[in-house]
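The structure under discussion appears below in the form of structure tokens.
Partial view: only certain chains, each at its native spot in the assembly.
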């Protein structure tokens, strides 16, 4: 079989692991060919890629949506051509009205930011700061839903009775990037405000913040730093005692799950239309379990 | 109404430390043809650029057709009735001859369409052939772009443009510098026609013969100042050269010495 | 064309030796690229690129392919119609991509339905008073956005005399910020059926073709077009000849802004959603299409026909890559090479035809 895959973007750490999951899984099967396209974070390009797949007569399509609100048009295009379609990693907005030959394998971003923030909240309490603590929040790219959702999760948790002792000093974007996060953190440090935590939308930014704090001579034991993704770099940082919290998302699992669903749909077999892969909290306590996972 | 079409009082232009034009008092009567002569860098083109609003003057007044004027740009000057052949020609290199001839005053149809009114190509092409014939220039293909024309062909296009439209005052800055013998003669004929029609003219030229053939009066610039104002009858080539080189200065312009 | 030799002074001109119009060269490049894909298709995939080699369609062509080739460039093509004019004017516009982003967000906010599948619209941005509005409202809102952005570009460039690269770079950054700010990064979805109809199916192609024809005519036959070429050819000369250069520049950039806004409407309608990241880098693709189509970046030269051909070259390349199952990495590398290659080819043909006797 011929499977077309459209990824939201290639130069992204997490999505790269997912993409390689699909590719490796396909390579292990003899008669499955995957063709993976890079939508470069452009919804329109993604829709065009789906249409190009259709024109080339693929057997099924896997989509990692750039924008989960843009999935209606994609569903319609594939449905009209009778080509099966599977969404992966990000939950499509029309998940409840998918036609029979479409499915999704995804995670719910509400969990990621929630797990991260709640763990930091608990840690701060345990450190005796329950009477009042201050946090900086680093956001991903503002046009990206994971960033918007994870930031909203932070706010939601800090709005709960248990965690409302934490106030946000400032909240800025570092565009998912380690480099921008370093500069942003240094700029924050130059204001001289006291703070107890840095809550970042992903691990890269958390690492950038750590590098900047270390360069300024801050004791990493005195600050809670959290990220999302559980990348190898993040796990190393956690092992080194710098990073306190991260959240694991099973990229390889999602990838192979999506390919399986696509192959079944292509052969006309039945599949679960919704496969839901949860996020998992990673802390120094269970760090060892994740070294070989992402 | 006075019969003076153009007057400048104390017209001055400094470029940083360069005093290119200093206190020029100049008058031109209706119907009169005046030549401006002077060394390279004497300030002749600067004088023209101040009158036509290409640049903003440092100080002084320009009175045109009885009213003080201060043109914001050459468009204003043209609308007020001054047609100019600039030393730099002002042609659009990528356009052809008719386009250049009618640049800024294209013939159009359906004028209610505003900026989207339709060009009347055919009529502009015919008018162009007629206008070029006046200058005597040879151009193999008028639909060729200006960048593919010889130096003289370009100058003829610029002159044809000025000569095609009636005006209250015509200014030509070295119009025949690049022209051949025949073309020069033709352009001089155009100038004579203007004289017959009573249209006033300022001619900048380094060509003594031409100046004495064509104009009524010669004004000499030196180092940014006017140093002589000579009726053709009262002077000759040698005399003019003496003023240009600084060997002589008229008493009323003594501070230019 | 009249039958004269267009000469004066008794000179003749050998018309048979006139250089080819540039568009023919671009068309040649397009054909060449199609042939390459056909050849590679048979060699590598055992399939035709443009023709129906496995009887999936009624006609002899792979209709889906033909459609997607043009569909996928139609929206950027609409932007490129604006870029073409700006570049002929001697300018450059880096802002349309961001104008697309902000306009899509704003317009879509006025195009939302109140109810989706019986539930209130989960992505609703405004209250019910602003939902289920007639389709004209979001369209007018979009045009106003584009007009405003284009006008600011034009005014800055014309009256402060800063380079267009900088003015529109500023707009690019600022408008992208505005797109993210509008709904704090939230995508805006679920438009009304009438809004959804604007960009459905092959509609984007129809808009693109109609606009291309309109502006082709305007550039060739109206005073607007002539002044655009004149300013691009020699701005000083245009000014000295009495063209109101500044006003004209404002007009051209404003039209480019409106075209970008219209592209945003079609784009968000086609995708049934608007998000702040929409249109990133579209300006570069639009400029590349324009230049591949033979419009000179130094101004004064080029045509809409060329740009349309340039857009088709882009479309063919993108579809061809997917057809050949080229890895995405190589696609980008090869795309870079082709952008350069197409322009090199064009320049080379032009020079050769200039050197011909």
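To keep things simple, chains are lettered A, B and C as they appear, and every chain counts its residues starting from 1.
FYI, contacts are C-beta pairs under 8 Å (C-beta built on N, C-alpha and C of every residue); 3 or more make two chains touch, one makes a residue touch a chain.
All values derive from a computational prediction rather than experimental measurement.
Participant: Determine the copy number of each chain kind in the entire structure file and write them next to their labels.
Facilitator: Formula for all protein chains in this file: A x1, B x2, C x2.
Just so it is clear, only the chains that are shown with their structure count from here on.
Participant: How short can a chain-to-chain path be from chain A to chain B, counted in steps between touching chains?
Facilitator: Step count on the best path from chain A to chain B: 2.
Participant: Can you tell me which chain lies farthest from chain A, using the average of the Cα atoms as each chain's centre?
Facilitator: The chain lying farthest from chain A is B.
Participant: Can you name the chain whose C-alpha mean lies closest to the mean of all the C-alpha atoms?
Facilitator: Closest to the centre of all protein C-alpha atoms: chain C.
Participant: Between chain A and chain B, tell me the centre distance in angstrom, where each centre is the average of that chain's C-alpha atoms.
Facilitator: 71
Participant: Measuring centre to centre with CA averages, how many angstrom lie between chain B and chain C?
Facilitator: 44
Participant: Would you kindly tell me how far, in whole Å, the mean C-alpha position of chain C lies from that of chain A?
Facilitator: Roughly 33 Å, centre to centre.
Participant: Among all residues of chain C, which ones touch two or more of the remaining chains?
Facilitator: none
Participant: Given the complex with chain A, which residues does chain C contribute to the contact?
Facilitator: For this pair, the touching residues of chain C are 54, 56, 62, 64-65, 67-68, 71-72, 75, 101, 117, 122-123, 179-180, 184-189, 267, 270-273, 275-278, 280-281, 318-319, 322-323, 325, 327-329, 331-332.
Participant: How about chain C: which of its residues touch chain B in the complex?
Facilitator: Interface residues on chain C, with respect to chain B: 2, 4-13, 218, 221-224, 226, 229-230, 232-234, 236-244, 248, 251, 299-301.
Participant: Which residues, counting only chain A, touch chain C once they are in their complex?
Facilitator: Contact set of chain A toward chain C: 4, 10, 33, 35-38, 40-44, 47-49, 51-57, 66-70, 72-73, 81, 93, 96-97, 141-145, 147-148.
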